[in-house]
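Only one protein chain is missing from this complex, and each of the others stays in its spot.
Chain IDs A and B follow the sequence of writing; residue 1 opens each chain.
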Amino acid sequence: MSGPFTTAFALITSGDPALMQIIGLSLRVTLTAVLIACLIGLPLGAGLALARFPGRSLAIILFNALMGLPPVVAGLVVYLLLSRSGPLGSLALLFTPAAMIIAQTVLILPIVISLTRSVVEDLWGEYREQLRSLGASRLRAVPTLLWDGRVSLLTGVLAGFGRASAEVGAVLIVGGNIAGHTRTMTTAITLETSRGELGLAVALGIILLTLTLSLNALAWGAGQWARGRLG
Amino acid sequence: MTTNRRNLLLGSVTGLASGIAMLVALPLATPAQAQDFITVASTTSTENSGLFDHILPLFQEETGIEVRVVAQGTGQALETGRRGDADVVFVHARALEDAFVAEGYGVERFDVMYNDFVIVGPGEDPAGLAGADDAASAMAAIAEAEAPFASRGDDSGTHVAEMNLWEAAGVAPEGQWYLSTGSGMGATLNTAAQVPAYALTDRATWLSFANRGPLEIAFEGDPVLFNPYGIILVNPERHPHVKAEQGQAFIDWVVSQAGQEAIAGYTVAGEQLFFPNAE
Partner (left out) sequence: MKRASDLYPTILPLRLEDAGFAVAGATLLEEISLAIPTGRRLIVMGANGAGKSLLLRLCHGLIEPTSGRRIWANGEARPQAQAMVFQRPVLLRRSVAANLAYPLRLRGMGRAACREMAGETLERFGLSALADRPARLLSGGEQQRLALARAWTMRPQILFLDEPTSALDPSATRTIEEMIETFGAEGITIVMSTHNLGQARRLADDVAFLHRGRLIEHGPADMFFEGPDAPEAHAFLAGDLIW
(Lines give C-alpha, C1' and ligand atoms only; values in the text may rest on other atoms or scores of the structure.)
Protein backbone atom coordinates (compact mmCIF):
# COMPACT_ATOMS: atom_id res chain seq x y z
CA MET A 1 0.00 0.00 0.00
CA SER A 2 2.96 2.30 0.34
CA GLY A 3 3.38 2.28 -3.43
CA PRO A 4 0.78 4.90 -4.31
CA PHE A 5 1.77 7.09 -1.38
CA THR A 6 5.41 7.18 -2.43
CA THR A 7 4.31 7.76 -6.01
CA ALA A 8 2.13 10.64 -4.87
CA PHE A 9 4.91 12.16 -2.82
CA ALA A 10 7.42 11.76 -5.64
CA LEU A 11 5.00 13.34 -8.10
CA ILE A 12 4.46 16.42 -6.00
CA THR A 13 8.06 16.99 -5.03
CA SER A 14 9.21 16.52 -8.59
CA GLY A 15 7.03 19.45 -9.56
CA ASP A 16 6.08 17.61 -12.72
CA PRO A 17 4.73 20.40 -14.98
CA ALA A 18 1.91 18.27 -16.39
CA LEU A 19 0.73 17.49 -12.87
CA MET A 20 0.98 21.12 -11.80
CA GLN A 21 -1.02 22.11 -14.85
CA ILE A 22 -3.72 19.57 -13.98
CA ILE A 23 -3.92 20.68 -10.35
CA GLY A 24 -3.96 24.33 -11.39
CA LEU A 25 -6.77 23.76 -13.86
CA SER A 26 -8.83 21.77 -11.35
CA LEU A 27 -8.57 24.54 -8.79
CA ARG A 28 -9.22 27.27 -11.31
CA VAL A 29 -12.34 25.58 -12.67
CA THR A 30 -13.86 24.69 -9.32
CA LEU A 31 -13.01 27.91 -7.50
CA THR A 32 -14.36 30.02 -10.35
CA ALA A 33 -17.53 27.94 -10.38
CA VAL A 34 -17.89 28.40 -6.61
CA LEU A 35 -17.44 32.15 -6.97
CA ILE A 36 -20.05 32.48 -9.68
CA ALA A 37 -22.45 30.18 -7.83
CA CYS A 38 -22.08 32.41 -4.76
CA LEU A 39 -22.64 35.61 -6.72
CA ILE A 40 -25.85 34.20 -8.07
CA GLY A 41 -26.87 31.89 -5.26
CA LEU A 42 -26.35 33.98 -2.12
CA PRO A 43 -28.76 36.77 -3.07
CA LEU A 44 -31.14 34.29 -4.67
CA GLY A 45 -31.14 32.04 -1.62
CA ALA A 46 -31.63 35.01 0.70
CA GLY A 47 -34.41 36.36 -1.51
CA LEU A 48 -36.09 32.97 -1.49
CA ALA A 49 -35.90 32.96 2.31
CA LEU A 50 -37.47 36.37 2.74
CA ALA A 51 -39.88 36.77 -0.15
CA ARG A 52 -43.39 35.44 -0.24
CA PHE A 53 -44.80 34.58 -3.63
CA PRO A 54 -47.01 31.92 -5.17
CA GLY A 55 -44.92 28.87 -5.96
CA ARG A 56 -42.38 29.57 -3.25
CA SER A 57 -42.72 26.11 -1.71
CA LEU A 58 -42.29 24.59 -5.14
CA ALA A 59 -39.12 26.57 -5.72
CA ILE A 60 -37.70 25.44 -2.39
CA ILE A 61 -38.48 21.80 -3.12
CA LEU A 62 -36.99 22.14 -6.59
CA PHE A 63 -33.68 23.52 -5.37
CA ASN A 64 -33.48 20.96 -2.59
CA ALA A 65 -33.98 18.22 -5.17
CA LEU A 66 -31.43 19.70 -7.56
CA MET A 67 -28.76 19.37 -4.88
CA GLY A 68 -28.77 15.72 -5.84
CA LEU A 69 -28.52 16.35 -9.57
CA PRO A 70 -26.19 13.71 -10.98
CA PRO A 71 -23.08 15.44 -12.32
CA VAL A 72 -23.17 13.43 -15.52
CA VAL A 73 -26.71 14.65 -16.18
CA ALA A 74 -25.68 18.24 -15.59
CA GLY A 75 -22.77 17.67 -17.94
CA LEU A 76 -25.04 16.19 -20.58
CA VAL A 77 -27.44 19.12 -20.45
CA VAL A 78 -24.65 21.69 -20.68
CA TYR A 79 -23.08 19.66 -23.49
CA LEU A 80 -26.29 19.73 -25.50
CA LEU A 81 -26.52 23.48 -24.97
CA LEU A 82 -22.93 24.25 -25.91
CA SER A 83 -22.49 21.77 -28.76
CA ARG A 84 -22.12 23.33 -32.19
CA SER A 85 -25.42 21.73 -33.03
CA GLY A 86 -26.96 23.24 -29.92
CA PRO A 87 -28.52 26.64 -29.23
CA LEU A 88 -25.34 28.17 -27.81
CA GLY A 89 -22.96 26.50 -30.23
CA SER A 90 -21.77 29.74 -31.79
CA LEU A 91 -20.07 30.61 -28.49
CA ALA A 92 -17.53 27.86 -29.22
CA LEU A 93 -17.32 26.96 -25.54
CA LEU A 94 -17.41 23.19 -25.76
CA PHE A 95 -14.21 21.40 -24.78
CA THR A 96 -12.88 24.51 -23.00
CA PRO A 97 -12.38 25.27 -19.29
CA ALA A 98 -15.22 27.79 -19.58
CA ALA A 99 -17.65 24.97 -20.37
CA MET A 100 -16.38 23.06 -17.36
CA ILE A 101 -16.92 26.09 -15.15
CA ILE A 102 -20.46 26.45 -16.44
CA ALA A 103 -21.25 22.79 -15.79
CA GLN A 104 -19.83 22.92 -12.27
CA THR A 105 -21.68 26.15 -11.53
CA VAL A 106 -24.90 24.34 -12.44
CA LEU A 107 -23.99 21.65 -9.91
CA ILE A 108 -22.99 24.00 -7.09
CA LEU A 109 -25.79 26.54 -7.48
CA PRO A 110 -28.62 24.48 -5.95
CA ILE A 111 -26.46 23.73 -2.92
CA VAL A 112 -25.64 27.37 -2.32
CA ILE A 113 -29.23 28.44 -2.87
CA SER A 114 -30.77 25.80 -0.61
CA LEU A 115 -28.30 26.20 2.24
CA THR A 116 -28.41 29.98 2.05
CA ARG A 117 -32.19 29.89 2.14
CA SER A 118 -32.11 27.66 5.19
CA VAL A 119 -29.57 29.78 7.07
CA VAL A 120 -31.19 33.10 6.19
CA GLU A 121 -34.65 31.81 7.00
CA ASP A 122 -33.52 30.81 10.49
CA LEU A 123 -31.79 34.14 11.02
CA TRP A 124 -34.83 36.01 9.78
CA GLY A 125 -36.93 34.22 12.35
CA GLU A 126 -34.54 35.44 15.01
CA TYR A 127 -33.98 38.96 13.72
CA ARG A 128 -37.19 39.84 11.96
CA GLU A 129 -38.92 41.98 14.56
CA GLN A 130 -35.77 43.77 15.68
CA LEU A 131 -34.67 44.56 12.13
CA ARG A 132 -38.10 45.85 11.23
CA SER A 133 -38.11 47.89 14.41
CA LEU A 134 -34.77 49.41 13.45
CA GLY A 135 -36.22 50.34 10.09
CA ALA A 136 -34.73 47.75 7.76
CA SER A 137 -36.85 46.68 4.81
CA ARG A 138 -36.67 43.06 3.70
CA LEU A 139 -34.40 43.95 0.83
CA ARG A 140 -32.13 45.96 3.11
CA ALA A 141 -32.06 43.06 5.53
CA VAL A 142 -30.55 40.70 2.93
CA PRO A 143 -26.91 41.87 3.19
CA THR A 144 -27.25 42.16 6.97
CA LEU A 145 -28.46 38.59 7.27
CA LEU A 146 -25.91 37.23 4.82
CA TRP A 147 -23.09 38.85 6.73
CA ASP A 148 -24.44 37.77 10.09
CA GLY A 149 -24.73 34.18 8.92
CA ARG A 150 -21.34 34.20 7.26
CA VAL A 151 -19.89 31.33 9.27
CA SER A 152 -22.83 29.02 8.55
CA LEU A 153 -22.91 30.11 4.92
CA LEU A 154 -19.26 29.20 4.58
CA THR A 155 -20.22 25.62 5.35
CA GLY A 156 -22.62 25.69 2.41
CA VAL A 157 -19.98 27.15 0.13
CA LEU A 158 -17.54 24.46 1.21
CA ALA A 159 -20.10 21.76 0.52
CA GLY A 160 -20.45 23.19 -2.96
CA PHE A 161 -16.70 23.19 -3.44
CA GLY A 162 -16.45 19.62 -2.25
CA ARG A 163 -19.15 18.45 -4.62
CA ALA A 164 -17.56 20.15 -7.61
CA SER A 165 -13.97 19.14 -6.93
CA ALA A 166 -15.04 15.53 -6.52
CA GLU A 167 -17.11 15.11 -9.63
CA VAL A 168 -15.91 13.75 -12.95
CA GLY A 169 -19.05 13.22 -15.01
CA ALA A 170 -19.74 16.82 -15.91
CA VAL A 171 -16.19 17.98 -16.64
CA LEU A 172 -15.49 14.87 -18.67
CA ILE A 173 -18.42 15.37 -21.02
CA VAL A 174 -18.14 19.11 -21.54
CA GLY A 175 -14.36 19.30 -21.27
CA GLY A 176 -13.28 16.29 -23.27
CA ASN A 177 -10.29 15.52 -21.05
CA ILE A 178 -7.93 17.12 -23.57
CA ALA A 179 -4.31 16.83 -22.47
CA GLY A 180 -2.91 20.16 -21.40
CA HIS A 181 -6.23 21.98 -21.79
CA THR A 182 -9.19 20.37 -20.06
CA ARG A 183 -7.66 17.58 -18.03
CA THR A 184 -8.47 17.88 -14.33
CA MET A 185 -7.51 15.71 -11.40
CA THR A 186 -10.67 13.64 -11.61
CA THR A 187 -10.55 13.13 -15.38
CA ALA A 188 -6.85 12.30 -15.15
CA ILE A 189 -7.68 9.65 -12.56
CA THR A 190 -10.30 8.22 -14.91
CA LEU A 191 -7.77 8.13 -17.71
CA GLU A 192 -5.03 6.44 -15.72
CA THR A 193 -7.48 3.90 -14.35
CA SER A 194 -8.59 2.98 -17.85
CA ARG A 195 -4.93 2.57 -18.73
CA GLY A 196 -4.51 0.15 -15.90
CA GLU A 197 -2.12 2.56 -14.24
CA LEU A 198 -3.79 2.04 -10.89
CA GLY A 199 -0.83 3.15 -8.85
CA LEU A 200 -0.69 6.49 -10.60
CA ALA A 201 -4.46 6.85 -10.38
CA VAL A 202 -4.42 6.26 -6.65
CA ALA A 203 -1.55 8.70 -6.25
CA LEU A 204 -3.56 11.37 -8.04
CA GLY A 205 -6.49 10.54 -5.83
CA ILE A 206 -4.36 11.03 -2.74
CA ILE A 207 -3.27 14.44 -3.98
CA LEU A 208 -6.87 15.43 -4.67
CA LEU A 209 -8.02 14.25 -1.25
CA THR A 210 -5.17 16.07 0.46
CA LEU A 211 -6.15 19.29 -1.27
CA THR A 212 -9.79 18.94 -0.29
CA LEU A 213 -8.92 17.90 3.24
CA SER A 214 -6.63 20.87 3.72
CA LEU A 215 -9.25 23.28 2.49
CA ASN A 216 -11.89 21.81 4.75
CA ALA A 217 -9.58 21.81 7.75
CA LEU A 218 -8.74 25.44 7.10
CA ALA A 219 -12.38 26.39 6.83
CA TRP A 220 -13.34 24.45 9.94
CA GLY A 221 -10.57 26.12 11.87
CA ALA A 222 -11.67 29.51 10.61
CA GLY A 223 -15.23 28.70 11.64
CA GLN A 224 -14.20 27.71 15.15
CA TRP A 225 -12.11 30.83 15.56
CA ALA A 226 -14.94 32.97 14.27
CA ARG A 227 -17.47 31.38 16.60
CA GLY A 228 -15.22 32.04 19.54
CA ARG A 229 -14.72 35.64 18.56
CA LEU A 230 -18.18 36.54 17.38
CA GLY A 231 -20.53 34.43 19.41
CA MET B 1 -46.09 45.25 -7.16
CA THR B 2 -45.20 46.71 -3.76
CA THR B 3 -41.95 48.64 -3.43
CA ASN B 4 -40.45 45.92 -1.25
CA ARG B 5 -41.20 43.17 -3.68
CA ARG B 6 -39.93 45.21 -6.58
CA ASN B 7 -36.73 46.00 -4.75
CA LEU B 8 -36.25 42.37 -3.77
CA LEU B 9 -36.70 41.41 -7.39
CA LEU B 10 -34.26 44.10 -8.45
CA GLY B 11 -31.67 42.89 -5.98
CA SER B 12 -31.98 39.30 -7.09
CA VAL B 13 -31.81 40.23 -10.74
CA THR B 14 -28.67 42.27 -10.13
CA GLY B 15 -26.97 39.37 -8.39
CA LEU B 16 -28.05 37.03 -11.12
CA ALA B 17 -26.94 39.43 -13.80
CA SER B 18 -23.46 39.86 -12.37
CA GLY B 19 -23.09 36.11 -12.05
CA ILE B 20 -24.16 35.58 -15.63
CA ALA B 21 -21.94 38.42 -16.77
CA MET B 22 -19.01 36.57 -15.25
CA LEU B 23 -19.99 33.41 -17.05
CA VAL B 24 -20.23 35.26 -20.34
CA ALA B 25 -16.96 37.07 -19.79
CA LEU B 26 -15.23 33.77 -19.12
CA PRO B 27 -14.34 32.95 -22.70
CA LEU B 28 -12.86 36.41 -23.02
CA ALA B 29 -10.99 36.10 -19.77
CA THR B 30 -9.39 32.78 -20.57
CA PRO B 31 -5.89 33.37 -21.93
CA ALA B 32 -5.78 33.70 -25.67
CA GLN B 33 -5.92 30.22 -27.08
CA ALA B 34 -3.61 29.28 -29.89
CA GLN B 35 -5.77 30.05 -32.87
CA ASP B 36 -3.91 27.37 -34.73
CA PHE B 37 -5.48 24.28 -33.30
CA ILE B 38 -7.87 21.64 -34.49
CA THR B 39 -10.10 19.29 -32.52
CA VAL B 40 -9.86 15.62 -33.37
CA ALA B 41 -12.45 13.17 -32.07
CA SER B 42 -10.85 9.79 -31.57
CA THR B 43 -11.22 6.75 -29.37
CA THR B 44 -10.10 6.08 -25.83
CA SER B 45 -8.17 3.00 -26.89
CA THR B 46 -6.13 5.02 -29.37
CA GLU B 47 -5.37 7.66 -26.76
CA ASN B 48 -4.57 5.08 -24.11
CA SER B 49 -2.02 3.48 -26.39
CA GLY B 50 0.06 6.64 -26.27
CA LEU B 51 0.20 7.01 -30.05
CA PHE B 52 -0.93 10.61 -30.00
CA ASP B 53 1.71 11.63 -27.48
CA HIS B 54 4.22 10.36 -30.02
CA ILE B 55 3.01 11.65 -33.37
CA LEU B 56 1.19 14.91 -32.59
CA PRO B 57 4.26 16.85 -31.47
CA LEU B 58 5.88 15.90 -34.77
CA PHE B 59 2.95 17.32 -36.70
CA GLN B 60 2.91 20.48 -34.62
CA GLU B 61 6.59 20.98 -35.17
CA GLU B 62 6.19 20.75 -38.90
CA THR B 63 3.04 22.84 -39.33
CA GLY B 64 2.62 24.82 -36.12
CA ILE B 65 -0.88 23.42 -35.76
CA GLU B 66 -1.81 22.07 -32.34
CA VAL B 67 -3.99 18.97 -32.31
CA ARG B 68 -6.43 18.65 -29.41
CA VAL B 69 -7.72 15.13 -29.04
CA VAL B 70 -11.07 14.42 -27.46
CA ALA B 71 -11.03 10.71 -26.71
CA GLN B 72 -14.41 9.02 -26.45
CA GLY B 73 -16.04 5.75 -27.43
CA THR B 74 -16.30 5.20 -31.20
CA GLY B 75 -20.03 5.91 -31.27
CA GLN B 76 -19.59 9.08 -29.26
CA ALA B 77 -16.66 10.23 -31.39
CA LEU B 78 -18.72 9.92 -34.56
CA GLU B 79 -21.60 11.74 -32.87
CA THR B 80 -19.18 14.51 -31.95
CA GLY B 81 -18.29 14.74 -35.63
CA ARG B 82 -21.93 14.76 -36.66
CA ARG B 83 -22.60 17.63 -34.30
CA GLY B 84 -19.71 19.61 -35.65
CA ASP B 85 -17.93 19.66 -32.29
CA ALA B 86 -14.75 18.31 -33.90
CA ASP B 87 -12.89 19.09 -37.11
CA VAL B 88 -11.58 15.61 -37.81
CA VAL B 89 -12.76 12.14 -36.84
CA PHE B 90 -10.23 9.33 -36.39
CA VAL B 91 -11.77 5.98 -35.42
CA HIS B 92 -11.68 2.30 -36.25
CA ALA B 93 -15.17 1.10 -37.23
CA ARG B 94 -15.30 0.78 -41.03
CA ALA B 95 -19.02 0.31 -41.43
CA LEU B 96 -19.83 3.27 -39.19
CA GLU B 97 -17.22 5.42 -40.89
CA ASP B 98 -18.65 4.68 -44.35
CA ALA B 99 -22.12 5.54 -43.13
CA PHE B 100 -20.76 8.76 -41.65
CA VAL B 101 -19.44 9.84 -45.05
CA ALA B 102 -22.48 8.54 -46.95
CA GLU B 103 -24.79 10.60 -44.73
CA GLY B 104 -22.83 13.70 -45.65
CA TYR B 105 -21.20 14.34 -42.29
CA GLY B 106 -17.72 13.58 -43.53
CA VAL B 107 -15.89 14.54 -46.70
CA GLU B 108 -13.88 11.42 -47.46
CA ARG B 109 -12.44 8.47 -45.57
CA PHE B 110 -8.74 7.64 -45.80
CA ASP B 111 -6.91 4.52 -44.62
CA VAL B 112 -4.31 5.33 -42.01
CA MET B 113 -3.13 2.25 -40.18
CA TYR B 114 -4.29 -0.96 -38.60
CA ASN B 115 -3.61 -2.76 -35.43
CA ASP B 116 -4.96 -6.07 -34.44
CA PHE B 117 -7.13 -7.57 -31.77
CA VAL B 118 -5.92 -10.31 -29.51
CA ILE B 119 -7.83 -12.57 -27.16
CA VAL B 120 -6.40 -12.42 -23.67
CA GLY B 121 -7.26 -14.72 -20.81
CA PRO B 122 -6.07 -16.37 -17.61
CA GLY B 123 -2.68 -18.02 -17.91
CA GLU B 124 -4.03 -21.55 -17.23
CA ASP B 125 -6.26 -21.21 -20.32
CA PRO B 126 -9.35 -23.00 -18.93
CA ALA B 127 -11.11 -22.98 -22.33
CA GLY B 128 -8.12 -24.46 -24.10
CA LEU B 129 -7.61 -21.82 -26.81
CA ALA B 130 -4.00 -22.72 -27.40
CA GLY B 131 -4.80 -25.20 -30.11
CA ALA B 132 -7.53 -23.21 -31.90
CA ASP B 133 -7.25 -22.93 -35.70
CA ASP B 134 -8.82 -19.55 -36.03
CA ALA B 135 -10.48 -16.80 -34.07
CA ALA B 136 -14.00 -18.17 -34.56
CA SER B 137 -13.10 -21.57 -33.13
CA ALA B 138 -11.35 -19.88 -30.22
CA MET B 139 -14.51 -18.00 -29.36
CA ALA B 140 -16.58 -21.17 -29.79
CA ALA B 141 -14.29 -22.91 -27.31
CA ILE B 142 -14.85 -20.19 -24.72
CA ALA B 143 -18.62 -20.44 -25.13
CA GLU B 144 -18.56 -24.22 -24.84
CA ALA B 145 -16.45 -24.19 -21.71
CA GLU B 146 -18.59 -21.34 -20.37
CA ALA B 147 -15.37 -19.69 -19.29
CA PRO B 148 -15.89 -16.12 -18.00
CA PHE B 149 -15.66 -13.55 -20.78
CA ALA B 150 -15.59 -9.78 -20.25
CA SER B 151 -17.20 -7.84 -23.09
CA ARG B 152 -17.17 -4.06 -23.59
CA GLY B 153 -20.84 -4.11 -24.47
CA ASP B 154 -20.72 -0.44 -25.57
CA ASP B 155 -21.14 -0.56 -29.37
CA SER B 156 -17.50 0.44 -29.77
CA GLY B 157 -15.36 -0.76 -32.68
CA THR B 158 -13.94 -3.45 -30.41
CA HIS B 159 -17.37 -4.55 -29.32
CA VAL B 160 -18.60 -4.70 -32.91
CA ALA B 161 -15.60 -6.85 -33.83
CA GLU B 162 -16.35 -9.11 -30.88
CA MET B 163 -19.98 -9.58 -31.92
CA ASN B 164 -18.85 -10.43 -35.45
CA LEU B 165 -16.62 -13.16 -34.02
CA TRP B 166 -19.46 -14.65 -31.99
CA GLU B 167 -21.56 -14.71 -35.11
CA ALA B 168 -18.81 -16.44 -37.05
CA ALA B 169 -18.55 -18.97 -34.24
CA GLY B 170 -22.29 -19.57 -34.42
CA VAL B 171 -22.75 -18.60 -30.78
CA ALA B 172 -25.16 -16.15 -29.15
CA PRO B 173 -23.24 -15.20 -26.01
CA GLU B 174 -25.39 -15.14 -22.89
CA GLY B 175 -25.35 -16.61 -19.43
CA GLN B 176 -23.55 -16.08 -16.17
CA TRP B 177 -20.15 -16.43 -17.80
CA TYR B 178 -20.70 -13.54 -20.23
CA LEU B 179 -20.00 -10.20 -18.52
CA SER B 180 -21.16 -7.13 -20.43
CA THR B 181 -19.38 -4.24 -18.70
CA GLY B 182 -20.67 -1.37 -20.84
CA SER B 183 -17.38 0.43 -20.43
CA GLY B 184 -14.09 1.26 -22.12
CA MET B 185 -11.24 -1.06 -22.98
CA GLY B 186 -9.21 -0.31 -19.90
CA ALA B 187 -12.11 -0.79 -17.53
CA THR B 188 -13.07 -4.04 -19.24
CA LEU B 189 -9.51 -5.34 -18.94
CA ASN B 190 -9.50 -4.40 -15.26
CA THR B 191 -12.62 -6.51 -14.86
CA ALA B 192 -11.08 -9.37 -16.85
CA ALA B 193 -7.94 -9.29 -14.72
CA GLN B 194 -10.08 -9.38 -11.59
CA VAL B 195 -12.50 -12.25 -12.34
CA PRO B 196 -10.32 -13.58 -14.16
CA ALA B 197 -11.95 -13.72 -17.58
CA TYR B 198 -11.17 -13.83 -21.29
CA ALA B 199 -11.53 -10.62 -23.26
CA LEU B 200 -11.05 -9.29 -26.75
CA THR B 201 -8.72 -6.30 -26.80
CA ASP B 202 -6.71 -4.33 -29.31
CA ARG B 203 -3.02 -5.07 -29.06
CA ALA B 204 -2.11 -1.45 -28.48
CA THR B 205 -4.19 -1.18 -25.32
CA TRP B 206 -2.89 -4.56 -24.16
CA LEU B 207 0.75 -3.65 -24.58
CA SER B 208 0.42 -0.48 -22.56
CA PHE B 209 -1.99 -1.96 -20.01
CA ALA B 210 -0.31 -2.09 -16.63
CA ASN B 211 -2.79 -4.10 -14.56
CA ARG B 212 -2.63 -7.49 -16.27
CA GLY B 213 -2.82 -9.68 -13.21
CA PRO B 214 -3.08 -13.30 -14.37
CA LEU B 215 -3.92 -12.36 -17.99
CA GLU B 216 -1.85 -13.37 -21.01
CA ILE B 217 -2.41 -13.43 -24.76
CA ALA B 218 -4.45 -16.55 -25.42
CA PHE B 219 -4.95 -16.23 -29.17
CA GLU B 220 -3.64 -13.97 -31.94
CA GLY B 221 -2.73 -13.76 -35.59
CA ASP B 222 -5.95 -14.53 -37.46
CA PRO B 223 -6.33 -11.84 -40.19
CA VAL B 224 -9.98 -11.58 -39.20
CA LEU B 225 -8.67 -9.83 -36.09
CA PHE B 226 -7.11 -6.96 -37.96
CA ASN B 227 -8.52 -3.60 -36.95
CA PRO B 228 -8.23 -0.82 -39.56
CA TYR B 229 -8.32 2.90 -38.73
CA GLY B 230 -9.83 5.62 -40.88
CA ILE B 231 -9.51 9.40 -40.76
CA ILE B 232 -12.26 11.71 -41.99
CA LEU B 233 -12.60 15.48 -42.30
CA VAL B 234 -15.90 16.74 -40.90
CA ASN B 235 -17.88 18.21 -43.77
CA PRO B 236 -17.57 22.03 -43.80
CA GLU B 237 -20.70 22.21 -45.91
CA ARG B 238 -22.58 20.73 -43.01
CA HIS B 239 -20.73 22.80 -40.39
CA PRO B 240 -19.22 25.97 -41.86
CA HIS B 241 -17.15 26.70 -38.77
CA VAL B 242 -15.06 23.55 -39.20
CA LYS B 243 -11.37 24.30 -39.67
CA ALA B 244 -11.30 22.56 -43.02
CA GLU B 245 -7.90 23.76 -44.21
CA GLN B 246 -6.04 22.85 -41.04
CA GLY B 247 -8.01 19.65 -40.62
CA GLN B 248 -7.08 18.61 -44.13
CA ALA B 249 -3.45 19.49 -43.39
CA PHE B 250 -3.54 17.00 -40.54
CA ILE B 251 -5.07 14.31 -42.70
CA ASP B 252 -2.54 14.97 -45.45
CA TRP B 253 0.30 14.65 -42.99
CA VAL B 254 -1.02 11.47 -41.37
CA VAL B 255 -1.19 9.69 -44.73
CA SER B 256 2.06 11.16 -45.98
CA GLN B 257 5.35 9.36 -45.69
CA ALA B 258 6.36 11.45 -42.71
CA GLY B 259 3.16 10.63 -40.86
CA GLN B 260 3.20 6.98 -41.76
CA GLU B 261 6.79 6.65 -40.60
CA ALA B 262 5.94 8.36 -37.36
CA ILE B 263 3.15 5.85 -36.79
CA ALA B 264 5.37 2.91 -37.59
CA GLY B 265 8.03 4.31 -35.31
CA TYR B 266 5.81 4.18 -32.24
CA THR B 267 6.71 1.23 -30.07
CA VAL B 268 5.85 0.02 -26.61
CA ALA B 269 8.32 -2.31 -24.90
CA GLY B 270 10.12 -2.66 -28.22
CA GLU B 271 6.97 -3.75 -30.08
CA GLN B 272 5.29 -1.84 -32.90
CA LEU B 273 1.63 -1.25 -32.17
CA PHE B 274 0.25 0.22 -35.38
CA PHE B 275 0.93 -0.75 -38.99
CA PRO B 276 0.55 2.10 -41.49
CA ASN B 277 -1.45 1.26 -44.61
CA ALA B 278 -2.30 4.52 -46.31
CA GLU B 279 -2.25 4.52 -50.12
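Keep this in mind: contacts are C-beta pairs under 8 Å (C-beta built on N, C-alpha and C of every residue); 3 or more make two chains touch, one makes a residue touch a chain.
What you see is a predicted model, and the numbers here were worked out from it, not measured in a lab.
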{"item": "Visible chains in contact with the missing one", "value": "A"}
{"item": "Of A:G15, A:P54 or A:G135, the residue in touch with the unshown chain", "value": "A:G135"}
{"item": "Touching residues (missing chain, whole complex) on chain A", "value": "126-127, 129-130, 132-136, 140, 144, 147-148, 150, 229-231"}
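Everything below uses one rule, namely that only the chains that are shown with their structure count from here on.
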{"item": "Chain A to chain B touching residues, read off their complex", "value": "32, 35-37, 39-40, 42-44, 47, 50-51, 53, 83-86, 89, 91-98, 101-102, 105, 137-139, 142, 176-179, 181, 191, 193-199"}
{"item": "Interface residues, chain B side, partner chain A - complex", "value": "4-5, 7-8, 10-12, 14-16, 18-20, 22-23, 26-27, 30, 33, 39, 44, 47-48, 53, 68-72, 82-85, 184-187, 189-190, 193, 208-212, 239, 241"}
